[in-house]
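Excluded from the complex is one protein chain; the other protein chains are retained at their positions.
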Amino acid sequence: MAVYKMTEIVGTSTKSYADATQEAVKRAAKTLRNCSWFEVVEQRGTIKDGQVGEYQVKVRIGFKLED
Amino acid sequence: MAVYKMTEIVGTSTKSYADATQEAVKRAAKTLRNCSWFEVVEQRGTIKDGQVGEYQVKVRIGFKLED
Amino acid sequence: MAVYKMTEIVGTSTKSYADATQEAVKRAAKTLRNCSWFEVVEQRGTIKDGQVGEYQVKVRIGFKLED
Amino acid sequence: MAVYKMTEIVGTSTKSYADATQEAVKRAAKTLRNCSWFEVVEQRGTIKDGQVGEYQVKVRIGFKLED
Amino acid sequence: MAVYKMTEIVGTSTKSYADATQEAVKRAAKTLRNCSWFEVVEQRGTIKDGQVGEYQVKVRIGFKLED
Amino acid sequence: MAVYKMTEIVGTSTKSYADATQEAVKRAAKTLRNCSWFEVVEQRGTIKDGQVGEYQVKVRIGFKLED
Amino acid sequence: MAVYKMTEIVGTSTKSYADATQEAVKRAAKTLRNCSWFEVVEQRGTIKDGQVGEYQVKVRIGFKLED
Amino acid sequence: MAVYKMTEIVGTSTKSYADATQEAVKRAAKTLRNCSWFEVVEQRGTIKDGQVGEYQVKVRIGFKLED
Amino acid sequence: MAVYKMTEIVGTSTKSYADATQEAVKRAAKTLRNCSWFEVVEQRGTIKDGQVGEYQVKVRIGFKLED
Amino acid sequence: MAVYKMTEIVGTSTKSYADATQEAVKRAAKTLRNCSWFEVVEQRGTIKDGQVGEYQVKVRIGFKLED
Amino acid sequence: MAVYKMTEIVGTSTKSYADATQEAVKRAAKTLRNCSWFEVVEQRGTIKDGQVGEYQVKVRIGFKLED
Partner (left out) sequence: MAVYKMTEIVGTSTKSYADATQEAVKRAAKTLRNCSWFEVVEQRGTIKDGQVGEYQVKVRIGFKLED
C-alpha cells in the first residue's frame, strides 16, 4: 500500500493567502517529487507602515514515498 | 425564537480561498433557502505539476429553518 | 526586554480574506503605534442573495509597548 | 449494528443556554424521528441595548437511522 | 507550596446546565474535602419524546491535597 | 467596510451561566458603545461549603469601531 | 469546479474501530451517491459486563454534489 | 439525578487499537463498579525493530457513582 | 542529553487502522535509525463502491538523533 | 500487557514552571507507586503586588497499575 | 458580582519561560490595577547564532474591573 510523508513549509506573499500557499507549494516541489496535497495549518503575517507587510501561510505538504 | 441548521460543504477553486468559499455558498443556496452565514472549518488543496491544483475550503453554512 | 500587547480585531471585505485582513490591520494602525504582526484566529462571513455577502477575518494584532 | 446520523442545529432563547438548547432539540424532533442525544458545540449570542439580546447554542443532535 | 488534585465528574439535571454542575459539585464534596474550583469540560444531554431529557455537564473539580 | 474589536470579559453569578454572561455583557456596555455579539470562551467557577460558589463565564464581546 | 457535501455518521461494531467505520460508510452509501472519503471525528464506546460493549466511530463522509 | 465519575486509563496491546482499548476497560472494571462508557483521548505506541511494538490507547472511562 | 526528531508519515491499509499504522512505521524504519515511538495525528480514508477503500493513519514518528 | 492510570495534579511554585512541575510530581509519588511520566496540560498563575505570585502547572501523571 | 477583564501580553526573556512571564506581568501591572491571575496561551521564541535568542510567552492577564 502507498505511504506518504508530510513536510511543513511556510510560504509568504505580499498579495494574498492563496499566493503565499502557491509559493510554499512551488518551493517544496523543487526538491520533492510526487507532491500531491496540502493542508493549511496557520495563517499570520507581518505589519509594515500600518499595512499588511506580508501574508504567511504554514502548510503541511503530502508526497508519496517511493519504494 | 428562530432556529438555524448548519450544513457542511467543501468548495473548490483554482484561484483563491475566497473563490472556493463562493463556490460552496452558491451551490448550497441552489437548494437551501435563507442561507445567512458561513464559518470556515478547514482549508486544504491538491498539488499538480508542482503547483497548487485547486484550493479547497470546507465551510459550515447556517440557514434559518421555517416553521 | 521588549513586551508586546495583542488586540483582537475583525475586518470585513466583499472581495477576499486577504482584503478583510488588510482592513483590520489598517484600522488598528490608526490608533495603535508599533503594530508589527497579526495572527488569523477565525474566518467566517455573511451570505446575501445566495452569494458571499462579506468575508470576515478575526485577527490578533501584536504591537510593542513603549516604556 | 445500529448506525446514527448527526445534524447540527442552532437554537436561540432570550432566557438561558438550557432554553436555547431545548428550542434546538424541539425543532429537530419535529422532522426527525429517534433523536436520542445532543452535544453542545458552541455558545454565543447577540447584544441589544447593552444587554444580552438572545443566547445561541449550537448543538449536534444524534438520531438512529432506520434500516 | 500548595498542591491540588483534579477529579472529573459528570452531573445531570432536567433543568439547566447550572443545575447539572451543582449536582456534580455536591456529589464530589460528599467524599472530598477542600473542593475549591471547577472547570467545565463538556456539555451534552439526552433527548426523550422530542425534548431535552437531561442536561449533562462534565466538570473537572480541583481540591487541595493535605500534607 | 465595518471593522469590529473584541474585548474579553469574565462575568460571575451565583445563579447560572446565562446570568454570569449577562453580567459580563452589561459591564462591557457601560464603557463601550455598539456592543453587538458575544462568544463564550470558557466556563468555570468556585466551590464554597460543598456547593457552587459562583459561576464564571469568560466571553469575547464584539463591538463596531467608529471611524 | 466540484463541490462536496459532508454528512456526519456514527457507526458501531462489537469488533473494532475499523469495522465500526465500515458500518458507517456502508449505511451512508445506501442513500448517498458519490461518497468518496471519510474523516474520523471521535471514537468512543459502551461498556457491558466489564468489557467493551461496542466501539463507536463518528465519521464525516464527503460526497460530490451533482449539478 | 445520576452522577458519573471519569477515570483515565492507558491500555496497551501488540495487536490493535481495539484490543488496547479492551485491556484498559477490563482493568478498570476489575476495581470499579458500574463502568458504562469510554472515550478515546489519545492513540500512540512504541516502535521495536522497525515495527510497531505496542499500540497504546488512552481512554476516559465513565462509571455511575452510587449514593 | 538525548534529542529526538519527529517525522510525519501517512500509512494506508485496506484492513484496519492498526495495519495502516504498521505500514507507516515500517516505511519510516527503512530509512531512519532509532525509531522509538509514534503518535496518531489523524485518521481518515477513501470510499470505493460504497465501502471503505483504504484506512489512512497519519502518525508522527520519534527517533533519537545521533551525535 | 501493561495498563497505566493517569491522575491530574496542579503543582505550584514561586520560582518556575519546572519547579511547580516538580512539586506536583513529588506529591503524587508520595501516595502512588510506579509513577513513570507526566504531561503538561495547563500553565497559569497568580499575580500579587504587580508580580507573579506563583506559577501553577497542571500535569497528568501516568503510573503502572499492578495486577 | 465581580467582573474581570482579560488583556493579552507577550513577555520576552533571554533566561526562561518563567522570566518572560514575569516581564509580561510586571509590564501589565504598570498600567492596570487589580491584576490577579494569568493564563499561558503560547510559548515560542527566536533563534540567534544557533542558540535560543529569547523566550516569548504569551499570557492572558485577568484584572478586576472597578464599578
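In this document, chain identifiers A, B, C, D, E, F, G, H, I, J and K correspond to the written order of the chains, with residue numbering beginning at 1 in each.
Operating definition for what follows: contacts are C-beta pairs under 8 Å (C-beta built on N, C-alpha and C of every residue); 3 or more make two chains touch, one makes a residue touch a chain.
In this text the structure is predicted, and so the values were computed from the model without any measurement.
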Footprint left on chain A by the chain that the document does not show: 7-14, 20, 23-24, 27, 54, 58
Absent chain, residues of chain J that touch it: 16-18, 21-22, 25-26, 29-30, 35-40, 61
Contact set of chain I toward the excluded chain (per top definition): 1-8, 60, 62, 65
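Keep in mind that, in the parts below, only the chains that are shown with their structure count from here on.
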Copy pair chain D, chain G: interface residue numbering same or different (half cut): different
Farthest-lying chain, centroid of Cα atoms versus that of chain F: I
Two or more partner chains touched - positions in chain E: 7-8, 16-18
Full enumeration of touching chain pairs: A-B, A-C, A-I, B-C, B-D, B-G, C-F, C-K, D-E, D-F, D-G, E-F, E-H, E-J, F-K, G-H, G-I, H-I, H-J, J-K
